[in-house]
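All protein chains of the complex are present and in place, except for one that has been dropped.
Up next is chain A:
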Amino acid sequence: MKRNTFYLLAGIVALAEVGIFWLSVDLERPILIQVAFVLGVLLLYAARRRVEDRIEDERTAMITQKAALRTLEVFWVVFFAVSLGGAVAAFSRPLGLRPPHPPLDPNATHMLVIRITDPDVLPFDLFGRFAVGQLVLLCLMIFLYVGFRMYYARKYGEWDTDEEQD
């Protein structure tokens, strides 16, 4: 497989993942996108091994390592700060993650839990906020990594051209 074919395949997989994500939301089946994501990553790993053109060597490995290390150095601070904020928000309530229980009615024979909200609307509760927060952090991490990757790639001559290429 040529290198450009691999990049084309990666683009197609990314588009398919977006489509499956919306399908997963539409069908309310989270497992769809989860399985599709893992399969997509496995497919790309398998395809990458079949690329005939050399795309990795000691220099690219060093660029990847440096970018990953810098991302980790920055990200663990961000992640820790956000997590600390979340922990403070959680523990500042009386029972931690849950609001206090309503007082029990001694005359009641049955306890009924009634949702006052619209049953068709999923409440954007703590778990939802946590998931979205994680996605935001993950996106931040990816942006950081790409930024560092570009910086080190430029530093160690990734996109240089010379007379032979012109």
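Please note the rule applied: a contact is a pair of C-beta atoms (placed from the backbone, for glycine too) under 8 Å apart; a residue touches a chain by one contact, two chains touch by 3 or more; residues count from 1.
What we mean here is this: contacts and distances are computed from a predicted model.
As stated in its UniProt record, the chain not included in the shown complex is "Transcriptional regulator", which appears among "Tryptophan synthase beta chain", "Urea amidolyase", "4Fe-4S dicluster domain-containing protein" or "Transcriptional regulator".
Interface note for the absent chain: among A:Leu8, A:Leu23 or A:Ile55, the touching residue is A:Ile55. By the touch rule set out above, chain A reaches the unshown chain at residues 54-60, 155-160, 162, 164.
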